[in-house]
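The structure under discussion appears below in the form of structure tokens.
One chain of protein is taken out of this complex; the other chains stay put.
Now for subunit A:
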Amino acid sequence: MKKNGVAVFLVIVLLICGVSYLALNGVGSGTFGVKSIADSMKLGLDIEGGVVVVYEAKTDATGSDLLQLMNQTKNVIVRRVNSMGLTEPNITIQGDKRIRIELPGVKNANDAISMIGKTAQLEFVLVDQKSVARSGMTKDAFVGTQILTGQEVKDSKLSFDKYNKPGVGLEFNTEGTKLFRTATESAVAYPGGKGQIAIILDDNVISAPYTSIVIGDGKAVITGNFTVEEATNLASLIRGGALPVNLDEVQTSVIGPTLGLDALKTSVNAAKIGLLLVVLFMLVFYRVPGFIASIALVLYAGVLLFIMVGFNATLTLPGVAGIVLSLGMAVDANVIIFERIKEELRNGKTLRASIDSGFSRALRTIIDSNVTTFIAAIVLFTFGEGPIKGFAVTLMIGIVTSMFTAVVVTKTLLKSSLSFKGFNSNKMYGVRGGN
């Protein structure tokens, strides 16, 4: 029995050391290893730096019309942002009329904002004989001569070809009709009797059909692998030549790349010092159980961070504050339990009995108080936006994790620690007399 206790205690402590080591340093390499927390945590815009712009659409449209309009607008913006070659842009429709654009890691924020707001550029380019254009390419990836631009397009609408596949039917104005005929004549004169005409939107090739006939009626069809919806969107985009609605900038946040990292660094340092102070406090006030609670607290910090990585949660500044706050509150369950144990000891129960009844009596309190806090966190998550949502997620994960570490882990450690000589006196639990 005694030996068992010692073994259990040591195994758990070793496991906790392992988790902490993993969290700090990671292990292995490549796809099979576990990355350290610092390497794998997704950082929020307020830490990593970048741009957040929220636009509001100026329109009277409602219901499904509005929804369609917003989706079209979003598509235009997505295409433009993608053409800037940014990593992980996040573009979402917020409420009914707003679009939120998050561009992490953008250095030149002002240029990026100008780019989002500019008008769509439609171009037709006759591809050079020695070059080939494919959809998805950028303009500089092949050689060609511009035939005409969106200015020469009179109308564009959804159309179907003879196989009933959706495409975008275009109608040019007089000038455009002339230019397009000349271009198709040149294309047909290419060796093999056909040449390629690339259709480019915002510097990206959206389709690059070959033509083997001269088109003189001022009409053209863009085909590609479109769905009906995509073709409709594209048609409206070309028709408008720009965003389908006017956008008002209602909120802009630009965070320089160093500001957030400074904040993170100081916060992490603060968290370390705070953690140390809590450990000291627990040691002085609760001795042996305080020591055990401190071990559980370290485990709590490690597990919390791993769960956040696992859930792919984004670490924001309020999130950091949430983690730090939860470190202080994580010992709460232990404080409740230890106070109960002390009470039981003062009532003259033996240590083992006090631990048992202390835990079972404290458990109900802990559950009630944590469930109410959890309800607050859910509300926070439901009504919050952006960083506040992040904060709520940390709070929820924190509550569940701390319940586990404070109740299950401390209990096991506490009971097994009774096997150690000298750990099992009332004095070591901060209670005078007894035994």
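By definition in this document, a residue touches a chain if its C-beta (ideal position, glycine included) is under 8 Å from a C-beta of that chain, and two chains touch if they have at least 3 such contacts; residues count from 1.
Methods note: contacts and distances are computed from a predicted model.
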Chain left out of the displayed complex - its UniProt protein name, from "Pyruvate dehydrogenase E1 component subunit alpha", "Protein-export membrane protein SecF", "Carbohydrate ABC transporter permease" or "Sulfate adenylyltransferase subunit 2": "Protein-export membrane protein SecF"
Chain not shown: contacting residue from A:A263, A:L283, A:I307 or A:L418: A:A263
Candidates A:V78, A:V214 or A:A321 - the one touching the absent chain: A:A321
Option touching the unshown chain, where A:L103, A:I199 or A:V278 are the choices: A:V278
Given A:S20, A:S369 or A:T412, the one touching the chain that is not displayed: A:S369
Full-complex contact with the absent chain, from A:A38, A:A189 or A:V250: A:V250
Touching residues on subunit A - with respect to the absent chain: 46, 56, 107-110, 113-114, 117, 248-256, 258-259, 262-263, 266-267, 269-271, 273-275, 277-278, 281-282, 285, 317-318, 320-322, 324-325, 327-329, 331-332, 335-336, 339, 343, 361, 364-365, 368-373, 375-380, 382-384, 387-388, 391, 395
